[in-house]
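Starting off with a structure, shown below.
All protein chains of the complex are present and in place, except for one that has been dropped.
This part shows chain A:
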Amino acid sequence: MNLTFFDQFMSPQILGIQLVVMSLLMPSIIFPTQNNRWLTNRFSTLQSWAIHTFTKQLMLPTNKKSRQWSIILTSLMAMLLTTNLLGLLPYTFTPTTQLSMNMGLAIPMWLSTVLMGLRNQPTMSLGHMLPEGTPTPLTPTLIVIETISLFIRPLALGVRLTANLTAGHLLIQLTSTATIALLPTMPTLSLLTMTILLLLTALELAVAMIQAYVFVLLLNLYLQENT
């Protein structure tokens, strides 16, 4: 059977063993376990500096009670960033292109922020449904719209990550196919397409990092709203 362009997103398996588990294990290999020495090696120092800075920046606007979420959000960011960046290497599989993983991460996290808000401060959480300063006749319509936007959030969170990464990988595959196909007949055009490919790869690098960050940032925002 012919290989279609979407076959790169099929979950790979050998003899029934799903290899997606291996690509999911990669982040924990890239972050080696720290020991308690005062001075570690350069790699560990850099990583711990990065993690500390990120956590500080992320949890600055939150209140004291929601600082418990810092480990959740930071490790989530580490996992998404690593899986996205590793997926840009040739012949690798990006598990974050799978809807199952992203929705599975987004829906429980969003739901937990909503439930936390409803449990601890129900009036405030329900009060978010009506922004301040709305004229009175608009109130019913606006409440309906805000409720719909609340329920769209987990879908948007999951699908945003999936779609961005899938589109990027697909574009890279398309332009590389075009470059190879044009090489024997029109080499100059093939060179131009290769330039586009290089620029696209740079864009994908940025997108990989940005999308991981946006996921975590939005979760942080939903957390701040509800605590």
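Simple rule for what comes next: contacts are C-beta pairs under 8 Å (C-beta built on N, C-alpha and C of every residue); 3 or more make two chains touch, one makes a residue touch a chain; residues count from 1.
Keep this in mind: contacts and distances are computed from a predicted model.
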Among "DNA primase", "ATP synthase complex subunit 8", "Phospholipid-transporting ATPase" or "MIP18 family-like domain-containing protein", the UniProt name of the subunit that does not appear here: "ATP synthase complex subunit 8"
Candidate in contact with the missing chain, chosen from A:I51, A:M129, A:L174 or A:M194: A:I51
Residue touching the undisplayed chain, where the options are A:L99, A:L130 or A:L150: A:L99
Of A:S28, A:T147 or A:T177, the residue in touch with the unshown chain: A:S28
Sites on chain A contacted by the missing partner chain, in the whole complex: 6-7, 9-11, 13, 18, 20-21, 24-25, 27-28, 31, 33-34, 47-48, 51-52, 55, 70-72, 74-76, 78-79, 95, 97-101, 104-105, 162, 166
